[in-house]
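Removed from the display is one protein chain of the complex; every other protein chain stays in position.
Note that the chains are named A, B and C in the order they appear, and that numbering of residues resets to 1 at the start of each chain.
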Amino acid sequence: MALSKYDKDLLLDLYRTMLTSRRFDQELIRLLHDGKVGGFHHSGQGHEAIAAGICASLEDKDYLFYHHRGCNQQISKGISLEGIYADFLGRVDGTTGGLGSGIVHHVDPDKGILGQSGTIGESYILAAGVGYSIKYRGTDQVCVAFNGDGATAREVFHGGINWVGLYNLPVIYVIENNLLASSLHFQNSHSLKEGGSLADRADSYDVPSFVVDGNDVLAVYEVAKEAIARARNPKERRRCTLIEAMTYRYRGHFEGDSAEYMDKDVIEEWRENRDPLDNYRKKLLDSGTFNEKDLTKLEKEVDDTIKNAIAKAEASPIPGRDRIFEGLYA
Amino acid sequence: MALSKYDKDLLLDLYRTMLTSRRFDQELIRLLHDGKVGGFHHSGQGHEAIAAGICASLEDKDYLFYHHRGCNQQISKGISLEGIYADFLGRVDGTTGGLGSGIVHHVDPDKGILGQSGTIGESYILAAGVGYSIKYRGTDQVCVAFNGDGATAREVFHGGINWVGLYNLPVIYVIENNLLASSLHFQNSHSLKEGGSLADRADSYDVPSFVVDGNDVLAVYEVAKEAIARARNPKERRRCTLIEAMTYRYRGHFEGDSAEYMDKDVIEEWRENRDPLDNYRKKLLDSGTFNEKDLTKLEKEVDDTIKNAIAKAEASPIPGRDRIFEGLYA
Amino acid sequence: MMRKITMREALNEALFEEMERNKNTLCFGEDVGYIGGIFGVTRGLQEKFGKERVWDTPIAECTIVGAALGMAITGLVPIAEMQFADFMAVAFDEVHNKLGKWRYMHGGKFEVPVTLRLPIGISGGAGPEHSQSPQALFVHSQGLYVVIPSNPRDAKGLLKQAIRDPNPVLFFEHKKLYEVKGEVEEEEFLIPFGKAAVKKQGTDVTIVATALQVTTALEAAELLEKDNISVEVIDPRTLVPLDTDTIFESIKKTGRLVIVHEDPKRGGTGAEIAALVAEELLFDLEAPIKRVAGPDVPIAQNIHLEKYYVPSVEDIIEAVKETLD
Partner (left out) sequence: MMRKITMREALNEALFEEMERNKNTLCFGEDVGYIGGIFGVTRGLQEKFGKERVWDTPIAECTIVGAALGMAITGLVPIAEMQFADFMAVAFDEVHNKLGKWRYMHGGKFEVPVTLRLPIGISGGAGPEHSQSPQALFVHSQGLYVVIPSNPRDAKGLLKQAIRDPNPVLFFEHKKLYEVKGEVEEEEFLIPFGKAAVKKQGTDVTIVATALQVTTALEAAELLEKDNISVEVIDPRTLVPLDTDTIFESIKKTGRLVIVHEDPKRGGTGAEIAALVAEELLFDLEAPIKRVAGPDVPIAQNIHLEKYYVPSVEDIIEAVKETLD
């Protein structure tokens, strides 16, 4: 679809979301290298277009399960940047109220961000329950669960997609397929037909599915928009969808991973020619929808937002021992 | 294929196997009603053709995991009748050496009968390991794992079939689809396309699959023969197969189940018109391959075998308390 | 006289009442809908409340529990049945790491009002994977409540409490108790967690027992009475939280402790109770603690062997007498 057909705010928002995700991550890694952030971080650099494209059609009332490489997803869904920085920094104003984060566990119920499981892939089944809940309560909410290609090998995938299909639930499974699960290549993790995809798994469950270029934010947006509209409508024959978005990661599995199993040339190729932000920015300019000044202004705004968020997060105190005994039971 | 094309011994053996399975079960139920057998029994009456047809192409060296409705399978693979009767009777000469049986756990390593898991469906993953073992050791063995339609909803199905496909293992999954999982109808257990089958699940894994009439022993035999030959040959592009054999059960989920969820007319229809033994017997006679006398003779032999087995089993003693402390560690 | 009903009926009533009370309460699991559960506890619920609220799930235990969590954090009150508590092993990650920790690890921002109903115990030759009593595993978990009634009245009051509680509750029901009758008043009542029941007062020896073993312990106590041995029998009713006050009070009086349970002894539910007493009340003890428990071997299917796995009246009497030697 030609860019001129899109709402200009939407076009700019998509860029803002992706850029915020990218800049958030870059600054987080800086904080990590400065020794201010402990624990694990799985950088989502290179994946930004997927979450931005999906979440553009979601509202606060909609639910989201992110995955371990999921800061982009939370940011796209509207989580407080200050909150997740504070989590990484181990401060009381973090979204977990001081328990910290790293692998996972940021949260924002008001934005529908339901959290994540340390055993990856569990959201395949959790989302089935959320979908049932939406259907039972009769609202027009949607639940989106993000997972990686690797996690999709987990046994629970079958249990989840079978429920979601059987009860026809308003659930969208998104696989951010970056071709790697830690050091394991996608091809060595899944039994597939020659040229087959993970999306093919959905077929026998009668769950509609798509394979989409995960580095093209508008392509993702279009697919997700259709899926989300279908999910919202109780009269649809199929409310559930599996979207496999193809991408690649720019960095190791986690910060600190030397990632010798990755081919530097391949990373370079993705960075140079397939970067979701660069390509989209160029498209916005080439199409004449926005000019350099518009975008530089936005970029400055994003930088300021990030800086502010970090400053606020760093101003928050580190909790003491008592914190670990709070909040176990309601 | 015309009956005349088959080896006569094979034809008779198929009948003998099915009949032995049926008679075994009937007599077991009698023992149950006599109060001699405790615990649970899941009758396989109505399913006999599946195991008979599959196991006809297996040898002792091949491996088998049966399921909870699996006496037919064990009998078809050659387990000692006396041994499993003694298990049910709780005698020391049972295959478990006195621990008894009921839900599962008969065993005969010499016949490749590897046992069964009380949590149904586990053989999907156990067989993956056995398949890997065969491939690694480089023998021409095959591993067959039987499961029900209900168990195929378990999460481990995905883990197992993915391994088996990914490593191209000599494993054959057989689903005895009797349309029911306890009280749950097949259609309410699986998300499928209109008219779809469980066999369709195999497709995205690039695992060859078949749906076969499980009440037609020769149809099952043909499909299994092809699959087993493929499994034995390391040069085959695909050594693994999923076979879904359609059938119905004549009795409740277990002996004692009042089975009010079953429609008596439907059972009657299967018994009257689709009984695997009756139809096959008729075919043998109609084709002129065997005459009434041949079959009556065999039937008498089978009855004698069963009677003998029960007598021997009943002569075996019940173990004492010490038995429970034996055999935990090797 | 008060009416007597079976534990099955008591549980069924609790489900009916709570389903009526809150329309966001749902019941599901394998065979719980159309036939009302293989042990009949959910009978009649689907007819009354419809298939959306009471239904039969596929055989996929991880998914049953995972979905229950998803429902709970988005406004529903799920009650799921594992057909046999043994299958908690299948959904162990979902129970131990998800139900127990979701609230805590996400900063206390959710309530997780999930009830899992869990038939336990040796009963009729069901063998090594349909006869277990795995509650000790979850005593070691965090963020869960572990409830284990021994009679119809407790079962009803505790199940209603479990359903209303905003936290995940594992509700262990001994299969051999389903048919047992007991007095249960008509009026509504709840039983709070963490309050043990003193089933019989006594002065010489304290017995702590759960589920079916409460009955066995009471039988033993009655026989011991004839030998002039006065036994106090305590049923904790919930293992987490544990009413140490009541247990400790009793031991201070008797100086002797026998713990009885069906689950295997090593690392079983008695271990933590014994350890707490050895930490807190050592000098009140006048005899070594005794555990009368299941043996540390899997449960044979052979119905003739089952009796060797279950603490008997004689086992308990012997243990009590040993503490008095």
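One rule holds for everything that comes next: a contact is a pair of C-beta atoms (placed from the backbone, for glycine too) under 8 Å apart; a residue touches a chain by one contact, two chains touch by 3 or more.
Note that the coordinates shown come from a computational prediction; the quantities given were computed from them, not determined experimentally.
Asks: If the full complex is used, which shown chains touch the chain that is missing here?
Replies: Taken over the complete structure, the missing chain's partners among displayed chains are A, B, C.
Asks: Hey, which of B:Val107, B:Ile175 or B:Leu277 is the one touching the hidden chain?
Replies: Final answer for the missing-chain contact: B:Val107.
Asks: Consider the whole complex, including the chain that is not shown, and state which of A:Asp7, A:Glu260 or A:Asp286 touches that chain.
Replies: A:Glu260
Asks: So one chain is hidden, and I want to know which residue out of C:Trp55, C:Phe92, C:Phe193 or C:Tyr308 touches that hidden chain in the complete assembly.
Replies: Of the listed residues, the one touching the omitted chain is C:Phe92.
Asks: For the full complex, which residue in A:Gly53, A:Gly83 or A:Gly150 touches the chain that was left out?
Replies: Only one of A:Gly53, A:Gly83 or A:Gly150 touches the chain omitted from view, namely A:Gly150.
Asks: Mind listing the chain A residues that contact the chain we can't see here?
Replies: 38-40, 90, 96, 98-105, 117-121, 150-151, 153-155, 181-184, 188-190, 260-261, 318-319, 321, 323-325, 328
Asks: Footprint of the hidden chain on chain C, which residues?
Replies: Within chain C, the residues touching the omitted chain are 86-87, 89-90, 92-93, 96-97, 100-101, 104-105, 127-129, 136-137, 139-140, 142-143, 240, 263-264, 266-268, 270-272, 274-275, 277-283, 285, 287-291, 296-298, 301.
Asks: In terms of residues, what is the contact footprint of the unshown chain on chain B?
Replies: 63, 94-99, 105, 107, 109, 114-115, 117-119, 122, 124-134, 136-137, 143, 155-156, 158-160, 162-163, 166, 326-330
Here is the rule we go by: only the chains that are shown with their structure count from here on.
Asks: Would you kindly tell me how far, in whole Å, the mean C-alpha position of chain C lies from that of chain A?
Replies: From the centre of chain A to the centre of chain C is 41 Å.
Asks: How many angstrom between the C-alpha centroids of chain C and chain B?
Replies: That gives a centre separation of 37 Å.
Asks: Hunt down the residues of chain B that sit against at least two other chains at once, touch-wise.
Replies: 153-155, 188-190, in rising order.
Asks: Chain C: which residues touch two or more other chains?
Replies: Residues 58, 60, 62-63.
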